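Here the complex is missing a single protein chain, while all its other protein chains stay put.
Moving on, here comes chain A:
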Amino acid sequence: MLEFDGLSKSYGNNRVLEGVAFTVAPGSMFGFCGANGAGKTTTMRIAMGLARADAGEVRWRGRALDQALRRRIGYMPEERGLYPKMKVGEQLAYFARLHGLDSRAAARAAEQWAERLGLGARRGDQVEKLSLGNQQRVQLAAALVGRPEVLILDEPFSGLDPVGVDALAEALLEQVRAGVPVVFSSHQLDLVERLCDSVGILARGRMVATGTVTELRQRESGRVLRVVVPDAPQGWASTLSGVRVVSQQGGDTLLELDGGADEQAVLAAALRTGRVTHFAWREPTLVELFREAVADPAERGEEVAA
């Protein structure tokens, strides 16, 4: 297990993290979401020893992370960093060696990862001569080249074209299948929803939701039913008990049901108005869950989720 346990961090009077905690099982992917400035990067930097937590620790297999354990982590920082004048292949081999591979294994790993991420032809080029998208791929390869036991990636998908996204997603899934826990932060929630076994949402330094996407959906208070009744009059459902009309446009009606309300009674009422062309629970998308979760209760509507 990769455990983030009660991380707190302040910069002066600014409390950046307050008791951030979540766990990532080996062989699973954890999507780390949160508005800009919510504290995702700080959390990851603490894990990598680049920032010091005021309280709490990060553990891998029950041991607090130290320099030796961190060397087994593949890390991609938010601010990309490579030697601009070093050649792609040599650079990857160098990072592989820093992660403990011997020189022959490092050279081979560098070659493989460059090939895998579509950089085979650019191995002999200096990093600064590459396009930003390709530099991004080198950065990813640098995180993967040391055969990591754990992957911590800060915004790995930003700046990649769709082909690059697919290549990276495939590479990450392969790592997961090999038993590596993967944590990555992203604003691309559709990607998170598609790839991640579990999701954590961070807002103002606190974890406001963690769990699988399904769990998050079920936890959502109230259940929303979408009923399309083309012939129904306006306000057809307003008299039903335990039902609140969220919206009605023509016959397209969104209803929020209390815990005790019976959706079959709603269906019967709908049928009494005439034809029913759509009747289903509406699953909130991760985007909606995210908006709900990060909205500040005190200033609801003012905070803009990215």
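Everything below uses one rule, namely that contacts are C-beta pairs under 8 Å (C-beta built on N, C-alpha and C of every residue); 3 or more make two chains touch, one makes a residue touch a chain; residues count from 1.
Basically, contacts and distances are computed from a predicted model.
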{"item": "Chain not present in the shown complex, as UniProt names it (candidates \"Aminomethyltransferase\", \"ABC-2 type transport system permease protein\", \"Spore germination protein\" or \"Fe-S cluster assembly protein SufD\")", "value": "\"ABC-2 type transport system permease protein\""}
{"item": "Omitted-chain contact residue, chosen from A:H99, A:R123 or A:R137", "value": "A:H99"}
{"item": "Given A:R70, A:R116 or A:R137, the one touching the chain that is not displayed", "value": "A:R70"}
{"item": "Touching the absent chain when the full complex is considered, from A:G6, A:G27 or A:G49", "value": "A:G49"}
{"item": "Chain not shown, touching residues in chain A", "value": "48-52, 67-68, 70-73, 75, 77, 79-86, 94-95, 97-102, 105, 142, 146-147"}
